[in-house]
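Down below is the structure, laid out as structure tokens.
For this depiction, one protein chain was excluded, whereas all remaining protein chains were kept in their positions.
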Amino acid sequence: MNKLNVGLIGYGFMGRAHSNAYLTVGQFFDIKYQPELKAVAARDPDKVKQFAHKWGYESHYSDWRKLIEDPAVEVVDIASPNDTHAEIAVAALEAGKMVLCEKPLGRNLAEAQRMVDAAKKAGKRTMVWYNYRRIPAVTLAKQIIVSGKLGRIFHYRAKFLQDWTISAAVQQGGASWRLDVDVAGSGVTGDLLAHCIDTAIWLNGELESVSAMTETFIKERQHQVTGKMMAVGIDDASAFLGRFSNGSLATFEATRYARGHKALYTLEINGEHGSLAWDLHDLHRLQWFDHKDEGALRGWRSIHVTDGDHPYMANWWVPGLSIGYEHSFIHQVADFVNSLDEKKPAEPTFETALETEKVVDAVLRSASSKRWENV
Amino acid sequence: MNKLNVGLIGYGFMGRAHSNAYLTVGQFFDIKYQPELKAVAARDPDKVKQFAHKWGYESHYSDWRKLIEDPAVEVVDIASPNDTHAEIAVAALEAGKMVLCEKPLGRNLAEAQRMVDAAKKAGKRTMVWYNYRRIPAVTLAKQIIVSGKLGRIFHYRAKFLQDWTISAAVQQGGASWRLDVDVAGSGVTGDLLAHCIDTAIWLNGELESVSAMTETFIKERQHQVTGKMMAVGIDDASAFLGRFSNGSLATFEATRYARGHKALYTLEINGEHGSLAWDLHDLHRLQWFDHKDEGALRGWRSIHVTDGDHPYMANWWVPGLSIGYEHSFIHQVADFVNSLDEKKPAEPTFETALETEKVVDAVLRSASSKRWENV
Amino acid sequence: MNKLNVGLIGYGFMGRAHSNAYLTVGQFFDIKYQPELKAVAARDPDKVKQFAHKWGYESHYSDWRKLIEDPAVEVVDIASPNDTHAEIAVAALEAGKMVLCEKPLGRNLAEAQRMVDAAKKAGKRTMVWYNYRRIPAVTLAKQIIVSGKLGRIFHYRAKFLQDWTISAAVQQGGASWRLDVDVAGSGVTGDLLAHCIDTAIWLNGELESVSAMTETFIKERQHQVTGKMMAVGIDDASAFLGRFSNGSLATFEATRYARGHKALYTLEINGEHGSLAWDLHDLHRLQWFDHKDEGALRGWRSIHVTDGDHPYMANWWVPGLSIGYEHSFIHQVADFVNSLDEKKPAEPTFETALETEKVVDAVLRSASSKRWENV
Partner (left out) sequence: MNKLNVGLIGYGFMGRAHSNAYLTVGQFFDIKYQPELKAVAARDPDKVKQFAHKWGYESHYSDWRKLIEDPAVEVVDIASPNDTHAEIAVAALEAGKMVLCEKPLGRNLAEAQRMVDAAKKAGKRTMVWYNYRRIPAVTLAKQIIVSGKLGRIFHYRAKFLQDWTISAAVQQGGASWRLDVDVAGSGVTGDLLAHCIDTAIWLNGELESVSAMTETFIKERQHQVTGKMMAVGIDDASAFLGRFSNGSLATFEATRYARGHKALYTLEINGEHGSLAWDLHDLHRLQWFDHKDEGALRGWRSIHVTDGDHPYMANWWVPGLSIGYEHSFIHQVADFVNSLDEKKPAEPTFETALETEKVVDAVLRSASSKRWENV
């Protein structure tokens, strides 16, 4: 079998999720290129060595530039904090590598645009880890929409609710870089809302304009590294109203202050003939309402998306037995390696993901201007 | 409009539910006979007077025999404890009255048989308050079954789970007559399981044989009237396996020791082409699985049974607005009064309800004999 | 017992719901004044006569002014279309009557203000039928909030989703007055969103500012009376972002174009220590998350609000047996008649309900100005 030599940058939560996907994909999917764990780079020399050993990476670097220079590496996978995305991606593309990048593309639209420009110039394949597209229930939603069963679309709504930063004792900076605006770029808008926007654009087309509101509930937090109390620069909560190109209305919300919800990403789309709803807390189910069902027997169907005729599921177990979060990454790797011989890239590419960054940018602009902003 | 003069015996929980049905039915249903609250009888003269006043009964008696002798009363409604059912029903039938009776028919099969014999001899209309048949979602289940959509039936299962007698401080006797075997006849078998059996026979046909188990978890309880600790004669829990005439298998259970469940009557029926499930805690919903749905889109539908084309619902509000427990009695009264000019009686009659008593009897026999018993 | 003589105007959906409440309340609640169905008024002389006969109103009028002049009438209950509210209410108050009025107060803020002014001048009791406050699960939510269990509030979100006007064949005007802007004043904003706003203010305090969006999906509909195609003046969908005085964020939405939802009013409130959620399709349940529960055992509790220690429920059946939509009106009548001897009125009065009208007004202004508007 052909090989695809992977160089990973970052060994945190996402580094593990990606590594697991590379390691496992070949056992469950017919793939044209077997990912090889060639190299991993991260700042701490001891920890990166340990990580390389645990996952079987052949080499390890404490400087990501070395990894990019490594001729054995064909694709660079960026799983490090947001403030590193643009610089690494541009460098890797200039070095002639394919690039996979964790979302969001950059800390802001300017960084994202630079990454897209570099990808175009290099003519290399790129992909962004908006992994929720490949939860089987979400992919099934896409298939239903593409089939035309929904008819004219009226509403699309999405939420991403968490509750892990409610305590004032949660710090910013360091390992808590998601709360540090210099590293993260924004708060829940780029972290959570971006997921909602990517799926929305995929399922329902482009957003044209938004009116947004953001809030930072806790104004100061201690910095993990310096120990100093510092102003919090990120948004804790973000919501927007919007209009899609297809005439449907958007209502979106993300927060880390919704007590009782851990990672409750929900989406719903209402069409003339049917509606779909999904949420990440029960990710193996898709809710489907078909108005064409016999009148008195109409009802929301809870589809347990675990059958062989459901997306990706023929590769797993038997009907009724569910898979989890990490499998969305395995599916994305399978699609990526199998796209290498195709003309069409595995989506979303940098260019596709730029659309999400444009919406994120419009949301933040609108929250600041207190006016509707075009995307 | 024609009148139907009602004489009620008993003013407890059921006396209120029936009275409310008589009072309200004409405002919501096209009825051929308007129930008139003619008389009420119960042992305590003061309380029965108060009750009569509150609900608008024209006269009241502390001796039920007076009520039966009252020539103004056309139909006698028995809502008093189980030990009074047979005596009152037989007397009322012999006096030429129609009789409505709370379930179960009698304390045991012999009493029930006497009631059926009296009804036959008198040639008068009878009806038993197995009210759950007329919850709209249950009636809809019946319609789906009758339509043949389920195909061959394999399984029928039902449970009735409560938790109100777990405390050893709950007394027996007096107002707690349901725990006094002399008054109630049996425990959960006649009280709760009987409901499950009535619905089952209605939906799935007759039961042929059963193997049962009963248990009394708390062996002694204080008597409410005498204050004495006395052996508990009722069954606290009762379960049985069985076989229906149509070849399907039965699994039934009732208990008052299922912590967290207040009145969780559940039923499910599995057929070749579809399945149905319902429960009393969400009584306005019917779960429906149709195997003929398109493969990848199959799922249990949660039908919100509140539309105008759902049974009884055109008489109430608008789609989405639910009705409750008490409405099942209103529906039963509507069906009863509208059956008076018809040849077919409103079901279940005494004769029909006898089938349930036969199963109850077989369950208790089997629990005692520890063998399969024919119904 | 004391009497309270009621004069009802309008015999539609709401006329029935109110009449049922007057008729039934005394059987289930200890009330200080028994409502008497004194008179009903509506335009069609035949139909109003029939309605009076069915429900037992002593007299009937085809001109509501006659009803107001009727000295026997103590309280005027307005259940006619929105365009009649202000005129009738002002006239009734000037005639010295108490006034109950269906929501929204008027077609617009100016009408609502006139009604409030008239009430103040007359010094008479008023009440608006925002009935959802008295669904037991919603009242329980209020009790939990008042107890302080939620701590600082971060988010309040509400939706009211319906799907009954998706078909272009639905007409406007006549019986479909809710789609006729001249009669209704607005579309879903005044009809559905107003319910969400009233509950929100009650549970979470005042809204300070909003950014809204409205849409009319179907631009022309036939008029039911004239048969002519006419421009649709109402909003089919309405959503807003907002900020409450307590610093929490608001996300609200109402629509009649959400396929699969009949009357899905949902609300959720997230506080520092707990969260609450409720929806009208399962109105007997309250979802409650308590962060103070033991860590590994935390979870959303589904409270089946049917116990004797739940609001209003001691007056109904036994635990586990649910009540429905209509009971919220019965509870409101009980509270109203029992407030007559109290200093504190039964809420919401006209004055209280004006707050909702102010938000509705700000929402419509913002949808038009495309800017944030203060309430």
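Labels A, B and C are assigned to the chains in the order they are written; within every chain, residues are numbered from 1.
Simple rule for what comes next: a residue touches a chain if its C-beta (ideal position, glycine included) is under 8 Å from a C-beta of that chain, and two chains touch if they have at least 3 such contacts.
Computed from a predicted structure; not experimentally measured.
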Inset, instruction - Identify the residue among A:N5, A:S19, A:T189 or A:T352 that touches the chain left out of the display. - result: A:S19
Legend entry - Residue among A:K3, A:K120, A:H281 or A:K370 that touches the chain left out of view: A:H281
Legend entry - Among C:W202, C:F217 or C:W288, the residue in touch with the chain that has been omitted: C:W288
Legend entry - Touch with the omitted chain, as defined above, among C:A52, C:A92, C:M115 or C:I144: C:I144
Legend entry - chain C residues that touch the omitted chain in the full complex: 140, 143-144, 286, 288, 290, 293, 295-304, 307, 309-310
Inset, instruction - Spell out, residue by residue, where the missing chain touches chain B. - result: 154-155, 157, 161, 163, 166, 211-213, 215, 217, 237, 239-241, 243, 247, 249, 251, 253, 255, 257-261, 270-275, 289, 291, 298, 300, 370-372
Inset, instruction - Could you please point out the chain A residues that touch the chain left off the display? - result: 13, 16-17, 19-20, 23-24, 26-27, 54-55, 162, 164, 261-264, 280-284, 304, 306-307, 316-327
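Here is the rule we use: only the chains that are shown with their structure count from here on.
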Legend entry - Relative to chain C, chain with the most remote C-alpha centre: A
Inset, instruction - Round to the nearest whole Å and give the separation of the Cα centres of chain B and chain C. - result: 36
Legend entry - Distance from the mean Cα position of chain C to that of chain A, given in whole angstrom: 41
Legend entry - Whole-Å gap between the CA centroids of chain A and chain B: 55
Inset, instruction - Would you mind listing the residues of chain A that make contact with two or more other chains? - result: 298, 300
